[in-house]
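What you see is the complex with one protein chain gone and the rest in place.
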Amino acid sequence: MERARDAALRVATTGRVADYIPALAAADPEAFGMALATTDGEVFGVGDWEQPFSIQSISKLFTLALTLAVGGESIWKRVGREPSGTPFNSLIQLETEHGIPRNPFINAGAIVVTDQLHSLTGDARGAVRDFLRAESGNPLLETDSVVAASEADNGHRNAALAHFLASYGNLDNPVDTVLEHYYAHCATAASCRDLALAGRFLARHGLRADASRLLSRSDAKRINAVLLTCGMYDAAGEFAFRVGLPGKSGVGGGILAVVPGRGTLCVWSPALDPAGNSVGGVAALDAFTTATDWSVF
Amino acid sequence: MERARDAALRVATTGRVADYIPALAAADPEAFGMALATTDGEVFGVGDWEQPFSIQSISKLFTLALTLAVGGESIWKRVGREPSGTPFNSLIQLETEHGIPRNPFINAGAIVVTDQLHSLTGDARGAVRDFLRAESGNPLLETDSVVAASEADNGHRNAALAHFLASYGNLDNPVDTVLEHYYAHCATAASCRDLALAGRFLARHGLRADASRLLSRSDAKRINAVLLTCGMYDAAGEFAFRVGLPGKSGVGGGILAVVPGRGTLCVWSPALDPAGNSVGGVAALDAFTTATDWSVF
Amino acid sequence: MERARDAALRVATTGRVADYIPALAAADPEAFGMALATTDGEVFGVGDWEQPFSIQSISKLFTLALTLAVGGESIWKRVGREPSGTPFNSLIQLETEHGIPRNPFINAGAIVVTDQLHSLTGDARGAVRDFLRAESGNPLLETDSVVAASEADNGHRNAALAHFLASYGNLDNPVDTVLEHYYAHCATAASCRDLALAGRFLARHGLRADASRLLSRSDAKRINAVLLTCGMYDAAGEFAFRVGLPGKSGVGGGILAVVPGRGTLCVWSPALDPAGNSVGGVAALDAFTTATDWSVF
Partner (left out) sequence: MERARDAALRVATTGRVADYIPALAAADPEAFGMALATTDGEVFGVGDWEQPFSIQSISKLFTLALTLAVGGESIWKRVGREPSGTPFNSLIQLETEHGIPRNPFINAGAIVVTDQLHSLTGDARGAVRDFLRAESGNPLLETDSVVAASEADNGHRNAALAHFLASYGNLDNPVDTVLEHYYAHCATAASCRDLALAGRFLARHGLRADASRLLSRSDAKRINAVLLTCGMYDAAGEFAFRVGLPGKSGVGGGILAVVPGRGTLCVWSPALDPAGNSVGGVAALDAFTTATDWSVF
């Protein structure tokens, strides 16, 4: 992991910290943390691996898992599982495919999943938070309300997506409610350590930290498949090519990757590439998987 | 594999044999073959596993591998490695991305790869044929010239793509030459046995049947990654979700899938789903990987 | 006009009354009215020409004229004047052209114009209403508040557009305010007589009913040009081909057409074609202009 850090720091300066909201723009571009959680419960880390950051879209993986755990297959009637191609497809695609988002990790898809989780649990934000706390063993893990409020204030684009979905009848709850919970779970502050632990069920074929089953073996594999094909915005192909692991990134600079049967890796480095993925995070995972020969291929 | 065959035959009737050229339309929709080639050289099969069929787009995987083997990384300047999203993107995407096809497995991308392989070897068709013969140990393996001629006669769409690529300067050889070689390698007739053997280098981390190295370990992994994200037309996400293996399909009804470190599977069942993938082939691989728990996830 | 009515009634049954809100769905598909207002002040009519109907998108022509009259050319920095091609472009186009709607008559463009008129006058809805009352001489002309409320309740799509525009910084007023005024002016109830009179400034090269100047001769011509190229949703070319006059249609079944230098025609027949234009209205105008040889070409 030391070498992965070096690899990350060499390139991180070529990226840019997300600046669409002030709370994210304040992140230190030279921060770097990396954690490895094994399937049998060990955790290792380097750098700022215990410092909380804004998990952003990484939360989408947990909302999907919880929705499948509670509600089963029916979510796949409301959202697809194909890559979206290009950012510019997001809207045209909703239009040509009648309001069914292409996958659960583009914003439109994650809004639909949040809506379903909210219908299933009555509290989408709480369901995600409680799960993250339980798996990470960190009872202080919480939404950063400043970030959530800031997202909402700057969220005309997500509001547009939500209204567009509603116009196709693909939202059950009011637009404002769904967006409130969506912003809340995206604005969760968690550390590399927290996330690596929380994602372990995907490396453990569906088993939670307490050995209870969250998902069937088959559903756990399937989430990994969707992560690999759709988890890195429009650079899923590139990430599979370089790193070869299922992963989910967030514009806060985090990436959570899964090594099925072995463990999870979480890396944080705030500067982003044009696709919105952490420059240093991808480099670190690339270096690490090359050195360890960890890859699903 | 017997159970996989049953699974395939149950659903194959819901598909349709490709009928855009007479030579393909004549295929028996109830034909079924499946072969497994292990990394250490054993081969097993059921049904029509030794009957040759038209490999069609499965050939794209071999043109890519040979182009990387002979010419190295430079092909990635002429073709991307991201999923294409929807069929309808193929052309718009070429236009918005200035003639760089999104990946080597959509037709436009495979035409560019064929062009590069032809520039590198002077004979793209021959390079593919010789490689397939050597790996499969089948010296009779050959292009079906009736199919190739028929493709050319009905190939206005591919001609459009090739001219479009040429208009962006992304073809080195004359359009007619490139298309001739493209049609020739797609029209190769080979059996499940032949293809399972020929694809083993991807399960053997780049090693050929004779233990010589075709590709670096890293390049072999990378091809698997591109197969998983882009190998099944616009249903790559669905195939990853259901089967969880890198794979390449062809409209002749074949699918070649890779189990890294273990072996290759090739299945043939001519009836296709709307995305152009073998209905019975996907079902057979789904049943087989579920039973054996083989999946990269 | 009698013959135009016959032509309209023959075909009206092939269309469908707009049914996305209950208030519009209640319209009688066999209603028909037509009015002709000459530049020198005469008005003629047949059928239900004095019965108010929901003017819907016809209001967009008045918001544009008033915005140009009060604020001048600056609106053209916020909205284009090219046809939009296909409905499906509306959103992709906003995205590829960075939030500048293609013309003032697609919904996104009309929302921007409403925003500008509201900034200029402090009361976009009132400005339109007062102008329509003054030109038609009908002091009772008013927004149908049931229709306006119904539009708002069913307006997720327009809300999506407005938020999308706001995300590009192309709305000055709050989304809710702009939409409220937008729905209000679209929900105006007016008769063929009212609208034919209110539109006369376009046939009079910019002069209002009281001979005061609303627009320069040049601006009046320009609005006619934008009407001809963009006024009939995605069937502007077809309408120019068949009728040959600048015109604006609404999903309430009305069409207001301009014969420069001669007068205005307004027709109402609620059943719509798939593009959203009145089937009977287009047929009536086609018959009338063929008989009178009125056309700008």
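Lettered A, B and C in written order, each chain numbered from 1.
Definition applied: contacts are C-beta pairs under 8 Å (C-beta built on N, C-alpha and C of every residue); 3 or more make two chains touch, one makes a residue touch a chain.
Because the structure is a prediction, the values reported are computed rather than measured.
Asker: Out of all the chains shown, which come into contact with the hidden one?
Answerer: B, C
Asker: Which listed residue, C:R133, C:R157, C:R222 or C:R262, touches the chain dropped from view?
Answerer: Among C:R133, C:R157, C:R222 or C:R262, only C:R222 touches the chain that is not shown.
Asker: For the chain left off this view, which of C:P101, C:G199, C:G244 or C:G281 is in contact with it?
Answerer: C:G244
Asker: Can you work out which residue in C:C230, C:A271 or C:A287 touches the chain that's missing from view?
Answerer: Counting the whole complex, the residue in contact with the absent chain is C:C230.
Asker: For chain B, which residues touch the unseen chain?
Answerer: So the residues of chain B touching the unseen chain are 88, 91-92, 95-96, 156-157, 159-164, 166-167, 175.
Asker: For the chain that got dropped from the picture, name the residues of chain C it touches.
Answerer: On the chain C side, contact with the omitted chain comes from 80-86, 88-89, 93, 96, 102-103, 217-218, 220-222, 224-226, 228-230, 234-238, 240-241, 244, 246, 260, 290, 295-297.
Here is the rule we go by: only the chains that are shown with their structure count from here on.
Asker: Give the chains in contact with both chain B and chain C, ordered by label.
Answerer: Shared contacts of chain B and chain C: A.
Asker: Report the inter-centroid distance (CA atoms only) between chain B and chain C in whole Å.
Answerer: The separation of the two C-alpha centroids amounts to 54 Å.
Asker: Can you compute the centre-to-centre distance for chain A and chain C, using the mean CA position of each chain? Integer Å is fine.
Answerer: A distance of 46 Å separates the two centres.
Asker: Where the CA atoms of chain A average out and where those of chain B average out, how many Å apart are those spots?
Answerer: Those two chain centres are 32 Å apart.
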